[in-house]
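For reference, the structure is listed below as structure tokens.
Every protein chain except one is present and positioned as in the full complex.
For reference, chains read A and B in written order, and residue numbers begin at 1 within each chain.
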Amino acid sequence: MPFTLNELAEKTGSRLSGPGESVIASVANIASGQAGSIVFVSNPKYTKYLQTTAASAVIATEQMLIGCDKPALVTEHPRVVFSKIALLLNPLPRIQPWISPHAVIAEDATIDPAARIEACVVVQSGVSIGPGTWISPGCVLEKNARLGSNSRLFANVTVGENCWVGNNCVLHSGAVIGADGFGFVWDQDAYLKVPQLGNVRIGNDVEIGANTSIDRGAIGDTIIENGVKIDNLVQLGHNDHVGEHTTISGQSGLAGSVKMGRKCIIGGGVSISDNLEIADNVTLTGRSSVANSLKQPGVYASVIPVLEAGKWRRILARINQLDDLAKRIKALETKNHNRNGDAL
Amino acid sequence: MPFTLNELAEKTGSRLSGPGESVIASVANIASGQAGSIVFVSNPKYTKYLQTTAASAVIATEQMLIGCDKPALVTEHPRVVFSKIALLLNPLPRIQPWISPHAVIAEDATIDPAARIEACVVVQSGVSIGPGTWISPGCVLEKNARLGSNSRLFANVTVGENCWVGNNCVLHSGAVIGADGFGFVWDQDAYLKVPQLGNVRIGNDVEIGANTSIDRGAIGDTIIENGVKIDNLVQLGHNDHVGEHTTISGQSGLAGSVKMGRKCIIGGGVSISDNLEIADNVTLTGRSSVANSLKQPGVYASVIPVLEAGKWRRILARINQLDDLAKRIKALETKNHNRNGDAL
Partner (left out) sequence: MPFTLNELAEKTGSRLSGPGESVIASVANIASGQAGSIVFVSNPKYTKYLQTTAASAVIATEQMLIGCDKPALVTEHPRVVFSKIALLLNPLPRIQPWISPHAVIAEDATIDPAARIEACVVVQSGVSIGPGTWISPGCVLEKNARLGSNSRLFANVTVGENCWVGNNCVLHSGAVIGADGFGFVWDQDAYLKVPQLGNVRIGNDVEIGANTSIDRGAIGDTIIENGVKIDNLVQLGHNDHVGEHTTISGQSGLAGSVKMGRKCIIGGGVSISDNLEIADNVTLTGRSSVANSLKQPGVYASVIPVLEAGKWRRILARINQLDDLAKRIKALETKNHNRNGDAL
């Protein structure tokens, strides 16, 4: 579904620079753009490619385009305009309502006629599925699960009993919503399971990555607010509450009862201990570990990047001596002080 | 299934304080308890809520209840009593034996008439399933897998060929038991796969979290002893051996041939290198890394919690200078010593 540059400028609210008749059929990377494609630059270090790219048009800021005479869409937000064009040129497939004869659906499930249910999906008793929602093969919707409208579940997703997923959500393959939280108490000679009686409530416009696991609450619910985006292999524990528009990158894990603010940006491989509160607008860089509540917005970090192994071994030895080193500094300071005192 | 407070005291072996006639229908959090519910306090910082909670009754220690005139169950183990009551009020659903006509079951599989097999479950040749065991949709039991009695497999669980799961186990959705261990040797110009010939043996009363993966042994078996509790997204390598009543929290990983003791408590996101031995009663706090065997019981840690990013950058720069800093301390000490020597 190609568009002219003129049309793309109008549809994305960007300003056309140069002729607008060329037809754009695809998006590309700045390094690999071909005739008929449009590319973007948001990182200044790639500005140099603007002039030489073989693409038919570019998307960039006014500043970046100084001295570039390529046909261009000018905007303060090149990535946003690019994403909109990518979607215009590659629209999501229109859902074809259908219930596969190979799906297994409880008699009392409520499935909107505009939903699509593929083969080997199992829909248990009391489930409801809204219009435009598309369930890929192998998904299991346990009793009384409720899915809103226009959501997409990719293959082999599990939505547990009584758990809810809102509208316009995307759940990638292998995601598990509503497994039991991890709760046990020691009782004399063995662990006793703490019943996990809550559910999972997922709002609208939420994306959940492949093989991510979101546990149900112990008492009360695990809550994912609107607009939250979660990557692959993430673990959310029982009774976590993730605020609107927070993003959580791959392999991060929140222990139980974490209250995470709005518009937080959680890097990959981050760990957050249980019962903590994280303020709105907190950024945690990749591989951070959080052991205390963070009451102030801001950027936090604790990762140690790699060194050559021999060098790291020497530093690690010093880390293990740190308490001793600090005491030796103290001793030197005391001697210095005494000598200076003597000198008076 | 409500009970009077009298009945609950008797059934849980706790002592009633105050009138015992009130009917308890639900459990709740101390902060959200309503009439008809019972709540508990185990953390002294919540003791203040005991008097003001709207719940009909509370569970706490004698000490905590001083000055509180709410109807109460008195016990040294409030969480244990609470969990027992939660289970009394919310009993697990009684399994309805059944084999779905949409399950695909090998002719020579042995399925106890008191088991339940849901739709889209595949049971291969030689599998045996004990009484009271309940297999949710989408599970795959490969050849000769053996499941004991009263175990529950949630959706989309895989149990590999020749692997065994005991009695009263719970395997959450997406768990994979018995994938090949990660074994390759370099042979001239490519890796050669080391055949993974062992199996997985899981004892009784074991819980395994969503999307957790437990590899089969290379030679000999991977062994999970009775009462072990494993959270979501955990990785256990080939020939690991986890001792009785050990708990492993989310996203932890054990490389191959780890011999883990009994009653260990492994926090979330812990890594343990291969071929190590961990003593009984070891606690590893969240995000610990273990690179050597731990022969003594105790608590071990190595995590660095986050700081504000600018502050962390300064500290990280100093970490990278640590070897130099240590040498400078040594140099200062030598000068001091020499000067003091001169002074004699």
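Just so it is clear, a contact is a pair of C-beta atoms (placed from the backbone, for glycine too) under 8 Å apart; a residue touches a chain by one contact, two chains touch by 3 or more.
If you're wondering where the values come from, they're calculated on a predicted model, not measured in any experiment.
Of the listed positions A:H77, A:K143 or A:K259, the one in contact with the omitted chain in the full complex is A:H77. For the chain left out of this panel, the touching residue among A:N6, A:N29 or A:S125 is A:N29. In the complete complex, the hidden chain is touched by one of A:S56, A:Q196 or A:N211, namely A:N211. Although one chain is not displayed, its contacts with chain A can still be listed: residues 27-29, 32, 77, 79-80, 82-84, 86-87, 90, 100, 102, 118-120, 136-138, 154-156, 170, 172-174, 205, 207, 209-211, 227, 229, 231-233, 245, 247, 249-251, 268-269, 286-287, 303-309, 312-313, 316, 319-320, 322-323, 325-326, 329, 332-333, 336.
Residue positions on chain B in contact with the hidden chain: 104, 120, 122, 124, 138, 140, 142, 156, 158, 160, 174, 176, 179-180, 182, 184-187, 190-195, 197, 211, 213, 215, 219-220, 233, 235, 237, 251, 253, 255, 271, 273, 283-285, 288-292, 294, 298-302, 304, 307, 311, 314-315, 318-319, 321-322, 325, 328-329, 332, 335, in rising order.
Simple rule for what comes next: only the chains that are shown with their structure count from here on.
Note on chain placement: the centre of chain A and the centre of chain B lie 25 Å apart, centres being C-alpha means.
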